[in-house]
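A single protein chain has been omitted; all remaining protein chains appear in their positions.
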Amino acid sequence: MTTESLIWLLPLPPLAAFLLIVLFTNRSKALSHSLALAGAGTAWLGSMIVFFRAVGQHDLAENPIHISFNWLPMVDEWFKMGVMIDPAGAVTLFFVAWTVLMIFIYSVGYHNFGQPKGDHDRPGLPPHGATVGDKKHAHKVPSVEPMYSRFFALISLFAFAMFLLVVSDNLLLFYIAWEIMGFCSYALIGFWYGKESARNAGVKAFLTTRVGDVFMLLGIVGLYSATGSLNFHEVLGNPDTLAKLAAADSGVLGLSLAGLLGILLFIGTVGKSAQFPLHVWLPDAMEGPTPVSAMIHAAAMVSAGVFLAVRTFPLVSAGRVGEELTSAMMVMAFIGAFTALFASTIALAQNDIKRVLAYSTIAQLGYMIAALGVGAYVAAVFHLVTHAFFKALLFLGSGSVIHGMEHGVLHTGEKIDPQDMYNMGGLKDKMPVTFWTFVAGGLALSGFPLVTAGFWSKDEILTGAFGGHHWWVFGTLAVSALLTAFYTMRQITLTFLGKPRTKSAEHASENKTVMVGPLVVLAVFAVGAGWAGIPEKFPLLGGLIPNWFGEFVGSMLHEEAHHAESIVPLLTSLVVSLGGLYLGYMVYRDVKQGSPDPLARMGFLYKVFKYKYGIDELYHDVFIRPAVWISEVFTYRWIDKGLLDGIIEGIGKVALTLGRLVRNYIDIPLWNEGMTDGVGGGVRRTGDALRPVQSGRVQMYMVLAVLLVLVASVLFLFFAA
Amino acid sequence: MIPLSWYLIFAACLFCIGLFGVLARKNAVTILMGIELMLNAVNINLLAFWRYLWAPKADGQVFVAIVIVAAAAEAAVGLALIISAYRRRQTVNANEMDMLKG
Amino acid sequence: MTGLQVVFLLIGAVTLASAVMVVAAKRVMHAALWLILALVGVAAAYATLEASFFAVMQVAVYVGAIAILIIFAAMLTRRSMEDDPARLNKGWPAALLAAGGLLAGLVYLFSRWTGFSSPARALPEGGENIAALGLALTAPEGFLVPFEVASLLLVAAMIGAIYVAGDLRK
Partner (left out) sequence: MSFWYDPVAFIAEWLRGVLLGWGMAPEGAAFVLTALGAAIMPLLAMLFVIFLIWYERKLIGRIQNRFGPNRVGPFGLIQPFADMLKIFIKEYITPIGADWLPYNLAPVLSVGGVLLIWAVIPFSATIMGVNLNVGLVYIIAAGGLGALSFLLAGWGSNNKYAMIGGFRSVAQLISYEVPMVVSLLMPVMLTGSLGINDLVKAQTIPFIVTLPAAAAIFFITSVAEAGRAPFDLVEAESELVAGFNVEYSGLKFGMFFVGEFLHAFTISLLFSTLFLGGWRGPGAETYPLLGFLYLVIKTFLVYFVVILFRGSLPRFRIDQMMDLTWKVLTPLALVSLVVTALLAKPLAGIPALQAVVLFVVNAILLMVFFSVAGKRATPKRAIVGKPRPLATPHHEDVSA
């Protein structure tokens, strides 16, 4: 099969799985997950074939693998739809395929396939556990998810959307996939719709990202009207078009047209990738099942946002001269760097194991955005790939921890939150595989030198920021890297090291192979993926392994990025990562049960972090409360109830009085005896006369229609022409 | 060579005869026959325009093929409806099928 | 007047006459037979357009399938109309007016259009190119999507017809 048609087919197996599960197999759990896994596996296989074929092609950046067909006739040409694989798309396809497959496999275990049905489980709520054994030796075990098939259907649709998005060759198809993904995230975050918090989180995610999507649609429309095409390669890969766009003035804030469109599209990224100020939905999205979190935070949704930023980078950087940043890049760099620092500080003070990871995701995405902002394109893509692997690993690892803890909770019957890190501790020996893979992921996240993938990508971002002399970006990112290492170590220490702080933690147990297996695979990538992109100028190691990634993805850029040679960023990343890890370990190594967080001594600042700068409350006060007030008080109580109902009731009262008068003095004596029968009869006669029009006879209607058309065309011909 | 206008007039006559059948016949089966005549008239037009203005490109013929497909689908569903209606109401008189309730 | 023109006039006269008989015939069965003749006449008209594929297809699809279907339906429902001698409904003068008006309008429009004079385009050696038609129907640059949608429509119509006529509720 040719590569082009293979690319076409890539997104289809998950879609087929979705349709088949929804239509046919939703009664059978085993069939459902087999279908979903088969779909993901087929897509994975295809992706690998496409990836390696793409890698084997030398001039991929100039001549991407591309096929398109006529879709919509425009006035004198066609709007074309198609698929395309270029270097950035190829590497994205690679990590998406791997993480998606791993998450699918993991989900089978996470939703307790093969366990008995719960005692009082209902669809829409997480499983509560089932009692097994006879009356004497009854004990509780995890129970299978009641909406098992629904989960696999939705997540297959999600995977379909992600694959479609990666292979799409134009912004419209991209946008369609993007919106399908938005729907899936809504449905999956609110998967346990019996819980009010999950419902609200789903709605919040949907509405918040919608804000960004509206601006993105504006950007798409603007781009189409400016260039007449939405094809990535034709518009964004064409220096002439870009130069024209960069030279045109948009009339808004002194931005060039390219800059304005870039920023509009970037706002879509802000929504989808949860950048400040639209980041609020992402932490709440932890209400969904953990595989969903992994899907949203690693494989699909947020990566899609960054992928959009990567795709539109030529637009943002159009008109750039030398190291000077364009205004749009300044905006990106600022938002990215700010988000990185901002989210890292919040992550410091969270106790929910998944929530820490959520904020760390926001921070890492900020990293990528900042990297794009300072022009470190390759570094941003590289970090996108490595981050996808280690963050998927961390989420699945945390899910594994929670799953183990739930096992303990069911066993002991304690009423505690299995996600709170302060209820854990000492899980290292109970769950060794989870521990080691989690450590691998955690070290990658904090950028542990040399052996982890996170180090290489992060180091490259710092080098990019430093090399471009963007000191404030560099500084902010360095501080946030320090904080990252710190809270990562805090998490590892609180969760795995030390002594168990609750009984449940003592009875936690390691999960089945189907859950830990994907962890191991992802851990391999979390460590090894970095070696594909070691810069040539790195001391000692540089040049040992060729910088394959830099060459492959770097070929997308028209001018060569030049590295400033300096040891400073390397030293910085070494210091912040090791220092953060060390500090984290020292501060948290012996936290006792019930003791407050050691950071609480920071007082007000800790509270600010803990309550996330009050952004949620701010939004609640600024947006939601006024909206609720307008609808409930202003519209409903004042306008509807007060004004309109008042008028209507007033009219009613007047009418009642009038009517009584009329009835008593005019109606009864005059009309009732004299005219009623006449009027009634008249109405009846009129009705009789009009009734044939509504005969129900189709042919008469058609005769009338044809005659009317004739009359209309005669009028048109003789009077209009 | 036959002038293009002959085909168009021919098709227009056929269309109007079919239209009259659709509008005036009582029997639902005959109404369907009228529709077939109208579709055929359309096809004649399409083919004539293809032959005179578009040949040898196949684009015009594609429409004819699709109209034939639509006609087949229409006949199948229409006759199924007629038979179903006949089974319930014992009539195929279009004038008597004027109830919304089945 | 060339021979082909005479042939066309004959075909047209026969076709239109049988079309008139379709709408005028007293018995549905006879109307169906006249319909077949009209359809064959249309096929012959296609043949004069050098569209032999569609001429044959017309016979295969319309005469071989649709007309037989119609005859079947006419047979199955024959009892219904037997005691009602009138074949046209009460509104037939209005229908005649509508159809006649449409024809008059069309003829009037034709009389103002001058695009008739364009001569027929040249066909390649050996008549129409069926391979080109096939490619146009199945190539992604051509009409693949409408073609697939049409086939989907056929399947849906088939299933729908079975469901509607099959009385599955029993």
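The chains carry the letters A, B and C, assigned in the order they are written, with residues numbered from 1 in each.
The rule we apply is simple: a residue touches a chain if its C-beta (ideal position, glycine included) is under 8 Å from a C-beta of that chain, and two chains touch if they have at least 3 such contacts.
Not measured: the values here are computed from a predicted model.
Counting contacts over the entire complex, the absent chain touches C.
Among C:A17, C:I71, C:A120 or C:L154, only C:I71 touches the chain that is left out of the view.
When the missing chain is restored to the complex, the residue among C:F53, C:W92 or C:F143 that touches it is C:F53.
In the full complex, subunit C makes contact with the omitted chain through residues 3, 27, 29-30, 33, 36, 52-53, 56-57, 59-60, 63-65, 67-68, 71-72, 75, 126-127, 130-131.
Note that only the chains that are shown with their structure count from here on.
Subunit B and subunit C, compared by their mean Cα positions, are separated by 6 Å.
Averaged C-alpha coordinates give centres for subunit A and subunit C that are 54 Å from one another.
Across the assembly, subunit A contributes 697, 699, 703, 706 as residues in contact with two or more other chains. With touch defined as above, residues shared between interfaces to two or more other chains in subunit B number as follows: 19, 23-24, 94-95.
Within the complex formed with subunit A, the residues of subunit C that make contact are 89, 91, 94-95, 97-99, 101-102, 105, 140-141, 144. On the side of subunit B, the complex with subunit C involves touching residues 1-10, 12-21, 23-27, 29-30, 32-34, 36-37, 40, 43-44, 47-48, 50-59, 61-62, 64-66, 68-77, 79-84, 86-87, 90-95. Every residue of subunit A that touches subunit C in the complex is listed here, in rising order: 69-70, 697, 699-700, 703, 706-707, 710, 713-714.
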